[in-house]
Each structure stands twice: as C-alpha cells, then as structure tokens.
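The block underneath contains the structure these notes are about, expressed in structure tokens.
Only one protein chain is missing; all other protein chains are in place.
Coming up: subunit A.
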Amino acid sequence: MTGTMTRPTVSPFLEPGLHTKPRSLAILQLSRDNLLPIYLQEASGEHDGYAEGAVVNTRYGSFPHSTMLNVPWGSQIRASKVDTGSRGRKRKRGPKDDASRDDAEENQPETTDNNNATEATRVKQAVADDSGFIHVLPPTPELWTQSLPHRTQVVYTPDYSYILHRIRARPGSTIIEAGAGSGSFTHASVRAVYNGYPSSAEDRKGKVFSFEYHEERYHKMKKELTDHNLDGLVHLTHRDVYNGGFLIDGTSPEADAIFLDLPKPWEALPHLSRRKPQTEAKEGEEWVSPLNPKRAVHMCTFSPCIEQVTRTVSAMRRLGWVDIDMVEIANRKLHTIRDRVGLHYQTDRGVNVSPHDVEEALDRLAEIEERVREQAARPRNGEDGAEDADTVMKNGDVAVKKDDDKASAAEQPPYQTPWVDGRLITKGEPEIKTHTSYLVFAVLPREWTEEDEAAAFAKYPCGKEKAVVGSMDKQTRKKERREQLQKIGDRKARRKERAEKIAEAVE
C-alpha cells in the first residue's frame, strides 16, 4: 500500500491495491466471457449528456463510473436508473442545459466563485435499479488478453504462460519482443520481469524491449502503455527488425530472453548473435550484440506454418543455438453441467425426459402393459378393436405421467433443486482452437574463450579430488553409509551424555 502511495504511477496490472481508483484501468465483467476494459473517471459534472457523469451502458443496465469508484476490487455493482432517453434532447438545447438539469438540485444555492465545486455538486447521485449487475475486476494480463482491442492475432494465455516459463522470464530479466502486435504478450512479459520501477537511467530493472513495424499499431500500443503506467518498464520502438536490428540508440539492451512473433524469424536471427554475423554489410563499424554477454539467452519464435519452422530451426543451428525444441500447445476448456435424464423430470431446458436406467424403463413398460390389459378387460362400446388399442396406448401413456406427477408431489420431491440433480459431467467447448502456432525454443550459451577457460582453470585447479560424486561403485557407497551411521551414533551418544549431565546439574 505504501508502495502505491509513494509511487502513484505503479501500473494497476502490477499493484492494483485493494480498491478501484480514478483514472485507472478496470475490467468490467458483464457476463461470463464478456469483458469490457474501461478507464474509471471521477464524476466532475455532466458527461456526454449524463447527469451522473461518465456512464457505461450495457445490456445488463447502465453503470455510472461513480458507482464503481473506490469500491473493493471484485465488487458486484448494481445497475443504476440512468436517464438515457432524454439525453439526446437535452444536449441539443445547449446553453440552457445547465439551468434545467435536475429537479432535486434546484434548491441548492448556486455558488459562483468556485466553478469546479459547483460542477461537482451538480453530479447526480446514482439511483440503484431493480435488476442488473456487473463485477469490476482488477486488470491482469489474462483479463486484458481476453478483452483487448484486436490489432493482430493475439498470443493467448495457454501459449504465453508456457513460453514465459520456458524462456526463463523472471523478475529482473530483460526481454526482447519483436512484433508487439496487440500487446497481450507484452503485458504478460512485463508482469514476469517486473521487479520495481527503475529509479534512474542507470538503475537496471526487469524490462521489456518491444519492437513494432506497423506504424499505426505502434502508436496505439504506445498510448496503451502510457495509459497502463507501463512506460518505465516497456521500451517500445517503431522499427523493422529484419534490417534495423535490436539495438537501442546503438547500445545493447542486454537481453536475457527473446520472443519473436514475426513472419520471417530467420531474417531477424543474425542480429541476435554474440559476434558479428557474416552477412552484415557494414564493414569496419563496431558491431554490438543485443544479448546479455554474461548469461545464456533463451529464445522462442512463434510461427503458424511448418515451413517457417524448418527455416527458423535451420538458421538457429547455423548460428549456434542449442537445445532447439519445437512444440505446439493444445488447450482445452471444460464446462461442467448437470446431465439430467429421467422420466420423473418435468420438461425443462436441458432435461432429457426418457428413462435414466433399465429399471425405470422396465417399470414404465410394465405399467403401460398393465393399463392396456385393464383397458382391454373393460367392456367395449366400439366395434373396431385395433384402432381402440392404439388410443388406449396413448391414454395409458398420459395416465402414467399424470400419476407420476401426483405421486412425486405427495412424497418429498427429489428433483426440485436443479443444482444438485442429475449426474455432474464435463464437456468441451463447442468450438476449440486446434492450432495457434508452432513454438520453437532455443538457447544460446554464453561465449567462452580460451582466456576465460584459463582463468577458471587457474581459480579451480584440478588434481586434488577427494571424493567421487555421481554413480559410485557399491563398495564406496557402503563405506559412506557406514560412516554416516557412525556419525549419527556418535551424536546420539553425546546427546545422552549431555542429558545426564543436565540431570546431575539439576539435582
């Protein structure tokens, strides 16, 4: 809490605090998968024709921002009675608008000296509606990924969660991301590397260096980052990385991990070397590697087609990347439902009124048969027997149902609570994503020169090995075990001795 007090610019993605705040991003959950990102505004007078200030209109009702501000995150918000009908008319009236605002506030004395205060008092208090509600949630990369404005194909949670895990994105890491796209990966990766905002230019903290080629997308992304208070944590550059590389003003971002969501990763790969690649045209100029010289660098490329993968992997091998591994992620969501089958159910949505087991079917069939026999035994009026049997059959059916209803109403009805009835089953979503992209992972170890080796060898000279670790022959293992047991025995003996001494002292 104090953190957010001293640094008011901490992103709501990273430290949302306990309550919603003005001018901060919030995600409104309208219904299960219907999320709406909004920036909460303090009501400072009429807004867009609404007396309550800014209002969110949904098919679940109208929600003035004032009802969603300074409430605990996760709060259920009731819809408000908002005058949406007269809004258009009022606005046309223009200057007179102010005078005819609200009956309830007519009595309030007009203070002319402070205009702002007047505006604030004029904000209409929201009145709760009879029905309709939404929930207000703190933004997380997962919610943002589900609700963000699409610009390109989105890297969804099943993919980015696995990628970030595998490329070792951790607090303090530096990540290069090329192809910022819609920004879902950017938000997830900034959360992964976040370990505080840098206090100065020299202060090295976890950071994401993002590159976007498309100018319009770049500008939108830039604005988004500012709105989300991520400016100090994400460095966004407008550049074609195939030709321009990954340096920031000629200096190295010293990346620990790389994520490439580009159509031709192999064209960007040569820039991500430890040493100058042979293809670089510019001779003489000093070549700077964008990678962290002290650590192994992990990379992931994200390509939808297998041809891209083949070329990427081939280029990676030639450039010295190791542990190359290609996977694709299949994610499935499962719904749980109550599967209700049985004759005793009333016809309702999602209910299958047919026998739920052989016994039930048997009972019913037997009952029908009995009725048919009863019917047949009764004296007949008509001549045509065959036709009669049919109607009897139908009537019998109906009779059984009626009877069932009566019987169940009389005893304790077991089926009156749809949430515990039936068998609990799980089902996949109606539509599943069968392919997102192929993920190619690779590692580029740190450079290791003859001099480094000589220095390390001098520091840790060999030849004085005392023991063997790893697979041991049986004898050594037995010997070690014996020694270990001996030690424990010694300790026990000493402990006993000590206990005796203490006992003596107490006496």
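Convention: contacts are C-beta pairs under 8 Å (C-beta built on N, C-alpha and C of every residue); 3 or more make two chains touch, one makes a residue touch a chain; residues count from 1.
Please note the rule applied: contacts and distances are computed from a predicted model.
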Undisplayed chain, where the name is taken from the UniProt record, one of "Transcription initiation factor TFIID subunit 6", "RBR-type E3 ubiquitin transferase", "tRNA (adenine(58)-N(1))-methyltransferase non-catalytic subunit TRM6" or "Cullin-3": "tRNA (adenine(58)-N(1))-methyltransferase non-catalytic subunit TRM6"
Omitted-chain contact residue, chosen from A:221, A:269 or A:291: A:269
Absent-chain contact - pick from A:200, A:243 or A:417: A:417
Residue in contact with the excluded chain [from A:22, A:196 or A:244]: A:196
